[in-house]
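Please read the structure below before turning to the comments.
With one protein chain removed, the remaining protein chains of the complex are shown where they sit.
Letters A, B, C and D name the chains as they come in the text, with residue numbers starting at 1 for each one.
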């Protein structure tokens, strides 16, 4: 059992690159090609909505990989990762709100619509700078990163771990949800930020813009993949796993557990923020429900379904769960929760290593057979 | 963090014990009113090998907990290298000073391989960034192989440590201690669960380590033959304080030690 | 003053036997209640009250409550628990043609006020007390005169005191400075917020220096008592919120705290308990006599326990037992279970809220001083949750089942080697935790909605409480729940509900920095092993 | 298949909003069933494509796109919360879809692709406040505006505040309180309301409390003895469906303002109730205002399709303007060129049986304001999708 997961912790280089290239070809070449080159009535044609949908899943996949870095490898089950995702989303959303300019319903160039009709007189200071894309792009990483750093520093320094850590992270995202709900906060309350028109001058309602965002997301996922692989294959990756197994023992070896966790947590939060920033222009809305504790739990569930502590698992999990959700909410709108619930139960019972484990298990069985 | 920066850290007012590697002065630890250590004092000199014996519950493990930063003493001073106050430092800072420990109950990283367990213990920079960028050198690889041989796990480097038997875990822990190459080594019952032959091998290993004056060792054991094989000065703890100290023969002759510990 | 004499005269009439002429007037006025417009109905109600007959009071009350019916031939009937009473003859009438006389709030107010004044002379002391209070709520000069008249006759000391206070408060608006002075002096012992605002209003216009001085002093002392009662009220509300949190969390303290199962389906167990309550209530309504309905809640407790405990045991045997030693996987599986259970309930009962009524003994509350009401349902819930917690603590601490439960969850193989049937103990433990969640559902159905989402509303809070208190410590769960409740309720008046909640969360986050293993963390080596 | 006309049903069947939205899904299905029994539309059967956006706002957008792009539906009936509507709005605008939105909302919107069949604030909130200020309503002088903290209550309360002040209500006689979604512990707030109401002036509560929070709110009102004849509560989000989940014995006399009550007698309403109860196979199921709004929206759409002779969105949109449907409560609803309806307003008191008894109603239908005159920036705007304006928010016509 353990040795199986192990194969995936340090995948043979050849296997890794093969998988990586296959995914790259699929998402970077095949999907766009099938969308752009094939006629709409072809059986293999990938319709526009599908491209957007896959783009959304890709964002979830990045988020899941970020989650996996802290949870799968470092054993820190954050139930607040949705917060970092949402903050990244809000940062880019603020930029897109600002770039609406005077095209809002009230034609007010200085204030977003939601501020106008709730009588705000001027833009709050924390909106300053979001007129500029690069500032916003920086904030996409800086805000989740800084929050994770401060929060993590406090928590890990105090040696909050296990469920205690999970619950305080949940409290964090819950508090943020309530805070962003408040209209006084100046982030559009429950409705959040909507009515985006364009990003960097590209019209968001254009299919070409959507395709561009899709491709960008794919590239970022690829980069995330490489980054996570680099980190987890390093000695630090092994220290992270050691922390997961026996945190206090790691300290007696002279490693700073706080430092290791803080590194993983902050890096993960930054990745989550980037995922959120790619997500928001594609779905067209960001609101406080993204902070809801249930959302964060779901992220953990994608990772678990795919296979915790493996490189590919989170991506598989994010696609499988969200794909199932998309399909079932349309195909069986009244019964889909049964199917999804059953999926979660079955995966846990039958595939303790997640979907990746299924694959590895099959391989192992084949090898075993051929050895016999 | 390098050793130098830590060495320069300020310590308690005016406390210094030059010429000692470990200086424990009237340390008291109590748990809900129970005194596990009772004004314990103990001095280890650089390069010294010391064995510690004493009844179950005498406070031997607790003493090691205090030295390695796991337990904070209620009172008393613990100085390393004559001047570094250990009572205010965290476990990892203390480890980085040069203090290594083998636990009474073997604790290894169960989901890492034997090799990786040793690799993590390898002496090198421990800060997060260096760890991220770490590459195993040929020399280090060689060192790990060497230790694998020493602890009898040469044919199991790829095995997950969790699958080792109890005794094998003991050996792996010893191996990890060797990898760290620390100045002060604390060994809590290193031969528990070993066969007589292995016990002898361990004794040799320890004596070997002791040859290098860079190492100071504190060994806790209940196996008198092993203690004899080490031939070192013996300290007897009882109810949290030192009951007797001297050569093994002297200690064994002490009536009180016989009564509370050795039995008739 | 003319009205005063009239009313006095009428009041005097109350005890005399009504004459035939009065009967005629009375029945005419009565029939007039069935008018077309609200204005006419109001006039009729006032006329009826003006006759000053005590027997008008129950009629006006029924009118206010919407229990006054009219038959097609214009006869007015009072509906009482499904039967009709002819108010003149006091006979029970059977009819299926009667229709309720519609009322609006204004008519209701008039009817209740009038009934209240009539009740001043009721033989029932409680009714007289209520009448005085009703009058204080809608003060007028006539009312003051009536109270004075009633005071003269009153024998009950507490009601007398009440009347004196009421009079004083009515006198505050008197033209006579002397009366006003007497009134403010009289009211110095009050702790009623409405008296406070009356005095505040008096002070806005009062010119008499003497009255002003006394009024200010009175206001100060009322303010003090109101503030004090406000504090007590906050405390009670905090306790009550704490008890709700505690109830929601106790079951989780077993399944998660003791067993280590990250039980995301805990909320759904609460929900199942609430739906069982609903089902039992419907059963009572359908099959048992109407006067037993108040007991449905008592029957619902064992029913809910049984249903949820069985579901819990089924889940444990079917799913969870395969996941011991993999706590994080239990989170995934129980999340799946929670989705399924929600949908099951949606399929069976539909997606909308179910109506679960408070039994009468849980409706309303004691009006204590200072505008503070001790509501029955809250008091019952506080006591109930303490009883559940106490029972559970005793079970864990002193029964051999409790010992086995703890041994099994700490070291399953070793417990088995000691001869403890781990499978059965696990199933029973999970069943117990679920069953407790179920009876929590019974209680929570009394204060919140019963819908498929019910559980989702409690799950975050429950985990928060258990973890804040310290996993594995029942005592911690208790203290954790109560302190979070109280902190919340003391913050709410200043910060508002929204910010208050946020601050509580921030408080938890900061607090755990100080105590990384919760309020009542176990210490020492035993924690690590 | 080729010979059906597809329509989308975009209501949450799971998650927090399922409580309210499931009913509307069933209402649409009933209407579809009904029209198919009568021979369909343009000679084709109507097919409802039901999806579950699961109370998840981004999922609403995803599902909307799926309905429009994949299922190619002719129109969509859906959404409840404003945020879900905001979330699908860009999708409908990009793909030129048609959404019928059946719930009372805060206004301040008029999209070319959305028809709003629920009430705007001037069709609900303002009449309710007018009533309470009247003699019949108890001449209320002091106001508590209590709402869930989101855009609909915020906007409504802002409008009401401006309106009340224009009627001479002093600021200290207005208390505003916001609570989170699903707020369940109302002890403090109800006690505060009682205190606020003890100042000797007639006090009323205007509740824009939404969804799950209502049951515990009303239970607390009952237990703390807040009686309708002392401090009436008038709600804009509590209808028959919500009352079905509450024991109303102790809430008699509290009010709600809607464009529809089940208790209003009319032949159309009787038929509708009967049809609903037999469709849903439950003789006790209630009807409510958003159901009527769905009914009107659906009827208008079918009439417009028939009139246009096609389901083409642009053609149907043109045909919808001025479309009339008989209200279930009498009178006729008209679709205006601002994409909102003219409808009557009713104020009802809660009865012991969970129904409302109408205590006041408008003499005539009231035309919805997409843009409230009580919000300065909004007062300047006009919504009119016909020549020469052709816009949802203009200060001057597009064509002159």
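Heads up, the rule we're going with is that a contact is a pair of C-beta atoms (placed from the backbone, for glycine too) under 8 Å apart; a residue touches a chain by one contact, two chains touch by 3 or more.
In this text, contacts and distances are computed from a predicted model.
Considering only "Probable glycine dehydrogenase (decarboxylating) subunit 1", "Cytochrome (Ubi)quinol oxidase subunit III", "Multisubunit potassium/proton antiporter, PhaF subunit" or "Urea ABC transporter ATP-binding subunit UrtE", the record for the omitted chain gives "Urea ABC transporter ATP-binding subunit UrtE", by its UniProt protein name.
Of the options B:68, B:93 or B:168, the residue whose C-beta touches the omitted chain is B:168.
Between the chain not shown and the residues B:80, B:109, B:134 or B:261, the one that touches is B:261. One of C:27, C:185 or C:410 touches the chain omitted from the figure, and that residue is C:410. Listed here are the chain B residues that touch the chain not shown: 31, 34, 54-58, 60-62, 104-105, 152, 163-168, 170-171, 189, 192-198, 201, 222-224, 260-264.
In the full complex, the hidden chain is touched by chain C at residues 400, 403-404, 406-407, 410-411, 413-423, 472, 522, 524-529.
The working rule: only the chains that are shown with their structure count from here on.
Averaged Cα coordinates give chain B a centre that lies 64 Å from the centre of chain C.
As a whole-number value, the distance joining the C-alpha centres of chain A and chain D reads 36 Å.
Residue numbers of chain A whose C-beta contacts span two or more other chains: 178, 181-182, 248, 334, 337.
Contact with two or more other chains is made by residues 342-343, 456, 498, 501 of chain C.
Taken together, the chain A residues at the contact with chain B in this complex read 2-3, 6, 231, 234-236, 238-239, 241-242, 244-246, 248-257, 259-260, 262-263.
The touching residues of chain D, counted against chain A in their complex, run 13-14, 49-54, 56-59, 61-63, 65-66, 69-70, 81-83, 86-87, 89-91, 93-94, 108-109, 149-151, 154-155, 158, 180-181, 375, 377-378, 381, 392-393, 395. Within the complex formed with chain A, the residues of chain B that make contact are 68, 70, 90-92, 95-96, 100-101, 103, 107-113, 116, 119-121, 126-128, 131-134, 136, 160, 162-163, 176, 180.
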